[in-house]
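Removed: one protein chain of the complex. Kept in place: all other protein chains.
Chain lettering (A and B) follows the sequence in which the chains are written, and residue indices restart at 1 in each chain.
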Amino acid sequence: MGYYQAERRGGRLRFPAAFFGGDYNPEQWMGDKNWREIWQEDMRLMCKAGVNLVSLGIFSWAALQPAEDRFTFEWLDDILEMLAEQQIEVCLGTATAAQPAWLSAAYPDVLPVDEKGMRHKPGVRLNYCPTNEDFRRLGQDLVRRLAERYGDHRALRLWHVSNEYGPTCYCEHCAMRFRDWLKLRYGRLEELNRCWITAIWSRTYTDWEQVQPPSSIGEYSLPALQIDYQRFLSDMNLEGYLGEVAILREVTPHVPVMTNFHGLTRYIDYFAWAPHQDIISWDSYPRHNATPDMAAFHYDLMRSLKPRQPWLLLEQTPSQVQWHQENPLKRPGVMRLQSYQALAHGSNSVMFFQWRQARGGREMYHGAIVSHAGHEHTRVFQEVAQLGAELKLFESALLETHMQARVALMMSWPNWWTVENRHTPSRYFNYIAELQHYYRALWQRNIAVDIISPDQSLDSYQLVIAPLLNMVSEEQGAAIEQYVKEGGTFLTTYFSGMVDENHRAWLGGYPGPLRRTLGIWVEEFDPLPLGTTNTLFCLQETDDWRGSYSCEQWCDIVHLEGAQALAVFGQDFYAGRPAITEFHHGLGQSFYVATRPDAAGLDMLLNMLQSRLGLSAPLLVPPGVEVTCREGRLTTYFLLNHLPETQMIMLPEPMRDVLTRRVYEQEIQLPPLGVAILIPAY
Amino acid sequence: MGYYQAERRGGRLRFPAAFFGGDYNPEQWMGDKNWREIWQEDMRLMCKAGVNLVSLGIFSWAALQPAEDRFTFEWLDDILEMLAEQQIEVCLGTATAAQPAWLSAAYPDVLPVDEKGMRHKPGVRLNYCPTNEDFRRLGQDLVRRLAERYGDHRALRLWHVSNEYGPTCYCEHCAMRFRDWLKLRYGRLEELNRCWITAIWSRTYTDWEQVQPPSSIGEYSLPALQIDYQRFLSDMNLEGYLGEVAILREVTPHVPVMTNFHGLTRYIDYFAWAPHQDIISWDSYPRHNATPDMAAFHYDLMRSLKPRQPWLLLEQTPSQVQWHQENPLKRPGVMRLQSYQALAHGSNSVMFFQWRQARGGREMYHGAIVSHAGHEHTRVFQEVAQLGAELKLFESALLETHMQARVALMMSWPNWWTVENRHTPSRYFNYIAELQHYYRALWQRNIAVDIISPDQSLDSYQLVIAPLLNMVSEEQGAAIEQYVKEGGTFLTTYFSGMVDENHRAWLGGYPGPLRRTLGIWVEEFDPLPLGTTNTLFCLQETDDWRGSYSCEQWCDIVHLEGAQALAVFGQDFYAGRPAITEFHHGLGQSFYVATRPDAAGLDMLLNMLQSRLGLSAPLLVPPGVEVTCREGRLTTYFLLNHLPETQMIMLPEPMRDVLTRRVYEQEIQLPPLGVAILIPAY
Partner (left out) sequence: MGYYQAERRGGRLRFPAAFFGGDYNPEQWMGDKNWREIWQEDMRLMCKAGVNLVSLGIFSWAALQPAEDRFTFEWLDDILEMLAEQQIEVCLGTATAAQPAWLSAAYPDVLPVDEKGMRHKPGVRLNYCPTNEDFRRLGQDLVRRLAERYGDHRALRLWHVSNEYGPTCYCEHCAMRFRDWLKLRYGRLEELNRCWITAIWSRTYTDWEQVQPPSSIGEYSLPALQIDYQRFLSDMNLEGYLGEVAILREVTPHVPVMTNFHGLTRYIDYFAWAPHQDIISWDSYPRHNATPDMAAFHYDLMRSLKPRQPWLLLEQTPSQVQWHQENPLKRPGVMRLQSYQALAHGSNSVMFFQWRQARGGREMYHGAIVSHAGHEHTRVFQEVAQLGAELKLFESALLETHMQARVALMMSWPNWWTVENRHTPSRYFNYIAELQHYYRALWQRNIAVDIISPDQSLDSYQLVIAPLLNMVSEEQGAAIEQYVKEGGTFLTTYFSGMVDENHRAWLGGYPGPLRRTLGIWVEEFDPLPLGTTNTLFCLQETDDWRGSYSCEQWCDIVHLEGAQALAVFGQDFYAGRPAITEFHHGLGQSFYVATRPDAAGLDMLLNMLQSRLGLSAPLLVPPGVEVTCREGRLTTYFLLNHLPETQMIMLPEPMRDVLTRRVYEQEIQLPPLGVAILIPAY
């Protein structure tokens, strides 16, 4: 499928202990008179906090190369020595996330061009064209020097390529590269015209040079072009990443390489990038009012990107951020709970942005372990240091684990671009929110979930849920059918199976290549106005399948072609028509949800699936308590109380809490925001 | 008044039957392997649906001319033959609504420039500068070839020039043409300075070259310039249209010519364009939550553009559109009801966009007669085919009718631009909504309404209503006075009679040239903040003139100069001052409404006018039932039930329903969404 097929194997991280630390930018302080003392104070405080890893040099290009022909590595030599003396290891940045001012001035084409054709001006970060040759040449030159100078340094643990990728550009050079990319994908221009159906509105291309990137003041109405351009942008960023990676793997084959993901970057297809990471790392910045399942969703996605391997929580704020409209403090205990939640979902690290609060710039009010006050006598420092001390209790056996879910949630970046492109019949689609709607229902039941791409094997799953799977290729449809025929359970929803991988509508009847698997035909769809709802009525009620529920967003008009209705709509001219269907196909079964049920309806649906498939939580816990299990030499249970009241959990056998070393025979009480990490007691 | 004075007479359409069909884009399917079968299937299904006219070739430029020096008419030859064999006629597009990619590449100046000076990029449709010479030359060359090749084809019924006009541009060439346009309008630069009052803010032009189009980053504060530029844009689009029309009339003088209007295009002055259409056609896309009077308003406008002639409903969706935030389905029966409503207001056709649903592009989810499923076994196809069968019952005698209203609603594009220009005392003006406010009050009473321009003769009307007539020329004011003096009834509202045709304030006292006709002087006006209301109190209460009503938006402070107050304001420092006035002038009378009454107040006002003037509905019907009358050899009544309950209508004489052929002696029952088309039974 992808542009970059091969998975390169790099070094693999071992975990004698959990990583603990954060981003460290000592060069920001070299303008201060007393910067040497500040650096010394950093060392003292890092030891005090229990830091064992820092991310260094992420934005140091200008500090390392103040002119094209001049390099100043000496300060980095010094700080690496100072860290090494404290046994603090380094995740070393390639420093290419922000080019120096001299570079933008000497090579103005490095600056990206927006979709209207306006070239950016110098400044900020990630402000470069992802295909620019000069940027790549100069960046790679720096990377080679860093690798050669520090490849054998005793402090070096991990390479950190660039930072939070995501530049976009629409310049002439990108347009030229895009055409080459399209030639690879489509071969002949006639094939591109056929796939994009350019005959509509007379847009047939008769020369490759006529193909331009999408633009809001040009071609904005071809979903296929838009989706291909998103694919292209992800690939071009990946190409830039791989350019640096190739050098690092050549010069330092023993050192693992990665770049840090953050949020869910629309422009970067994580599934396509994951094979090229030696370890997955992620920057976690949940909104102050995000529910805990939202962090869990992201953590599970990171975990799933490299199955059976740990990942790294590389950044989070110890207290607050500064970039939202409102940036309240994390309340006492929240940072600790969120950190353990990451471990509970497979992370082997707790890292922060950043070590010392910046004195200026955009992020000067972003929380840090060491605040502007400059000392350790703050609530935040104390909470961090306490956590650092606790993490020392994590032995290697607790970290060499894996997690395998029996349930998968299917997600895909091209499908995201498709579902949210501006020409769909409803402008209210929010693909990630829909995934999280289903994820939340599973999370509340403490059912472990992998988040997988439609191109991955489904063999190891009992249940695969694929909400809003609008884009389905012939091959993907066949693989899903094969999975069901062999005994799997597959669930999908409205607006699925409607377009192929080139965004051409499936003809002959929706849901296209899923139609036979689901045993239905969707004749029509009715996107509901905001605020309008319909009702779902369960048919053939049983104990775990009953009631009526509100639904919204969309109603399909479904014909049964072998499937049977589990629920029907209650209103409108399609009252009584199927709303949820079930179909037995081969050894397996499939479900279709023709609307968006409310949370209670979804809970009932999951309840039914859970009891049919025998899915269970690791431990039985009260609502609001999260429990996960990491399997390895020791089976480790993570218990997290997200509620403001103490919760009691019954234990099936005596267990020991890793943090307190106490043994609990029958039950354990978790205080508000409390955490327990339990292993078999005997 | 206008830039293009002459009305060219073209061919006139005859109607042996109502047209039924839709947009047909067979070239979209030529990329498919089995496109020949698809075309054959189209023919079969068209016959099944009762299609007798298709709009063909609207966006086929690239398919007809893949390079500047290469033409490929063969496919069009074929499809025209296939259609002709089925006795399906063709409304043939000139294919100039979207230029091919090669054209934009070869002539980059064809692309329009926005008001900030940024040139568009290629793509989408209607994406050209309306004054560009190369676009016109190449387009006209194609038109000539089409006319010469197909002018005598037996399938050709009607020319369809371009599609839904409306391009705007602010390029250097437009600026140059604008200056020429201004020279024609104003003669000398001194006269332009005088009319635009450029002495304000030192903007006096001393050379024609200094005159630039309006721009939000330039001259955005001269309403006169903005309004003239809107006039200019409408004229330049018309000039482009006439360029194609001239060729068609030269080569095929026997074939009628038109372009299709849609919605209410701000940039296109329909009144100025109408004389150059051989028949008016319109694309109807009411919002899902639009009330039925809104469609009626548009239908009546289309009907009024060419008095005493039928018009064509050229596009509507059979099910749903895809371009709004929310695009619910038309419920069963709604499409039929809306189609008959068009006929009830003078249309002689029911056409759809489009025949076969597109497989890609922006409109791929737009409803079509033949959906992606590709066959006739769908609700939508069945409803369309049923309607097609019904329409066969319409004989020529039912179609050769006219409609003449006794009431006119005055509307003007320059006045629209004026009322909604951004420098008025209230930013809450919505000219069309205000017209529809008055229209609705008439529609609810089933009083037939013409919608006319201030430049048309008023002689045939008992009552002329001109809401928000802000811009009134000396001549228009005189014509209105003459109309009243000779016995007419004229009603206007607040914010009227304030500027002349060049947007210069009328001095000496508002409402300027209407002051003598109305017998009032408006000393001050008080634009009300949103949410603020005042109250209207009726004076000299009678049975059909009584009560108090809420009003909003604006209150004038009116002095009576001969008029008398019919209602007064209830609050604020102008409590007790006239809110509605009446004046007897010559043989007629005039009314002034100094505020925006709520719906109940407006209903009372119309009630009073109706009883005074003896205006009546064609039949007496319950509220929610619409009734219109088409006069001709047969008097035909259209009854439309917009309610979800069955309605009973008493008949003054026995009548036959054209659709069912049943005779009703005294009464007829209309089911929900039901329609009856009644002619005298004997």
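The rule is simple: a residue touches a chain if its C-beta (ideal position, glycine included) is under 8 Å from a C-beta of that chain, and two chains touch if they have at least 3 such contacts.
Note that the coordinates shown come from a computational prediction; the quantities given were computed from them, not determined experimentally.
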Touching the absent chain when the full complex is considered, from A:G31, A:G614 or A:P652: A:G31
Contact residue for the chain not shown (choose from A:M118, A:L620, A:M650 or A:V663): A:M118
Omitted-chain contact residue, chosen from A:A373, A:A433 or A:L620: A:A373
Among B:S202, B:N289 or B:T542, the residue in touch with the chain that has been omitted: B:S202
For chain A, residues in touch with the removed chain: 25, 27-28, 30-32, 59-63, 66-67, 95, 98-102, 104-105, 114, 118, 120-125, 127, 288-289, 319-320, 322-329, 331-332, 357-365, 371-374, 378-380
Contact set of chain B toward the excluded chain (per top definition): 116-117, 193-194, 196-207, 209-210, 212, 215, 217-224, 423-428, 503-510, 521, 523-530, 532, 557, 572-573
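Note that only the chains that are shown with their structure count from here on.
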Distance from the mean Cα position of chain B to that of chain A, given in whole angstrom: 50
